[in-house]
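All protein chains but one are shown at their positions in the complex.
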Amino acid sequence: MTPPFILEIAFVILILAIAVGTLVARTAFTAVLLFMIYGLLIAIAWVRLSAVDVALTEAAIGGGLTGMLLLGAVARLRESEGSGEEPGLPTLLAAGTFCVLVSAALGTLVLSRPEVAPSLAPMVMDNLAQSALGNPVAAVLFVFRAFDTLLEKVVLLLALIGVWSLAPDRAWGGVPGLRLYAEPSSILVFLAQLLPPIGIMIGIYMFWTGASYPGGAFQGGTVLAAMWLLVMIARLQPVPAISLRRIRLLLVVGPVIFVAIGLLGFVVADAFLAYPANYAKPLIITAEATLTLSIGVTLGLLVAGPPDRMLQP
Amino acid sequence: MTLALNIFTIVAVSAGSFFFMAGTIGLLRFPDTMTRLHALTKVDNLGLGLIVFGLLPQAEGLLAVLKLLCVWIFVQLSGAIVSQLVAQLARGDGQQR
Partner (left out) sequence: MNSIALFAYCGAAMVGLGLFGLITKPQVLRKILAFNVLGTGVFLLFGVIARRGAAAGLPSDPVPQALVITGIVVAFSATTMAVVLLLRLYAETGEATLDSDDPPNAGTDGGR
């Protein structure tokens, strides 16, 4: 029972208390706030598990963007608070027993595995030099399992198309209904003029340093999306209509270049998304750079939501 | 020398945590939005500053020191702006939350 372990026990108790608070909070606003805190605490838990790339992604996407999305939803759903019938005691007891069983089963399963756990780390480290990257997680994401990353980006685009398809007919192809700040506020404008240049630099830095240190395209892209959303909410830039060609171009440039580099792999190397030996690093950096830009625009538009009005001519 | 630096780190981080605790008690016990904002911004900025100050000897290299200071500056900036916005809203509605 060393002091660090006692602190970890306290930390886990805090995480579970906040999770319970998220579920039993009386108003939806409180629940979403507790959920954002919960997301940031989980990011710390990821650092304790020595997975710093995952911690960055969780803090940015899980804590930041998801919280912002849910806060917007809470604001629109305010009149429907407290509606719906709470389930009766038998349902609660049955659900509770079922969930306790599931938790116990998962806990024992994850820990009852062989003493020397099987691991793919040796295989990754053996081939790391070939991938010309220093960060093993980035190597897995962009070299060894690059196909999964491409499909992940396509999933983001499909979600965006799904969100856009939920627009009412009269607003098809119009301007997303992002909730802007009620009136131009000089303080918010000050923040939106000061922070985005720094934020863009930080986002590009996070993507650039992801090749050798924790970071990467998704984390950097999320910071870029957050800066764009801040500028739009402070009414410094208008929310773009989704039918604009430049928006659609920015959305697809990332996956298209990634697929093009993959098809290039057929020509100069052995297979789809195989990189030629000498040009691996420049190709990976190019793919990641355009992917960061596309991810920023996609995530920003996902949070902005479906269109709800046409652009006034 | 390292012992002195470690003791400095422990003292500064503990003082920072004490200020954070004081700010949280203020958040939970003060009656309305304005006083809670006052407790949060004054005390949390000082607490974070002490923690960052205490971690500076443990950082490796000038770049890490600059990154820690940037963290403190950004938290202060966003905290100050957000509390101004919350205070504007609270004063405008007259709602106590």
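Going by the order they are written in, the chains are A and B; count residues from 1 in each one.
In the analysis below, a contact is a pair of C-beta atoms (placed from the backbone, for glycine too) under 8 Å apart; a residue touches a chain by one contact, two chains touch by 3 or more.
Please read these numbers as outputs of a predicted model, since none were measured by experiment.
Although one chain is omitted from the display, it touches the following shown chains in the full assembly: A.
Among A:G96, A:G173, A:P197 or A:P276, only A:G96 touches the chain left out of the display. If you put the missing chain back, the residues of subunit A touching it would be 5, 8-9, 12, 15-16, 19-20, 22-23, 28, 31-32, 35, 38-39, 42, 45-46, 48-51, 53-54, 57-58, 61-62, 65-66, 69-70, 73-74, 76-77, 80, 83-87, 91-92, 95-96, 98-100, 102-104, 106-107, 110-111, 113, 117-122, 124-126, 136-137, 139-141, 144-145, 148-149, 152, 155-156, 158-159, 162-163, 166, 168-170, 216, 218, 299, 302-303, 305-306.
Throughout what follows, only the chains that are shown with their structure count from here on.
Inter-chain centre distance (subunit A to subunit B, centres taken as mean C-alpha positions): 27 Å. Within the complex formed with subunit A, the residues of subunit B that make contact are 74, 77-78, 81, 84-85, 88. Taken in their complex, subunit A has these residues touching subunit B: 185, 187-188, 190-191, 194-195, 198.
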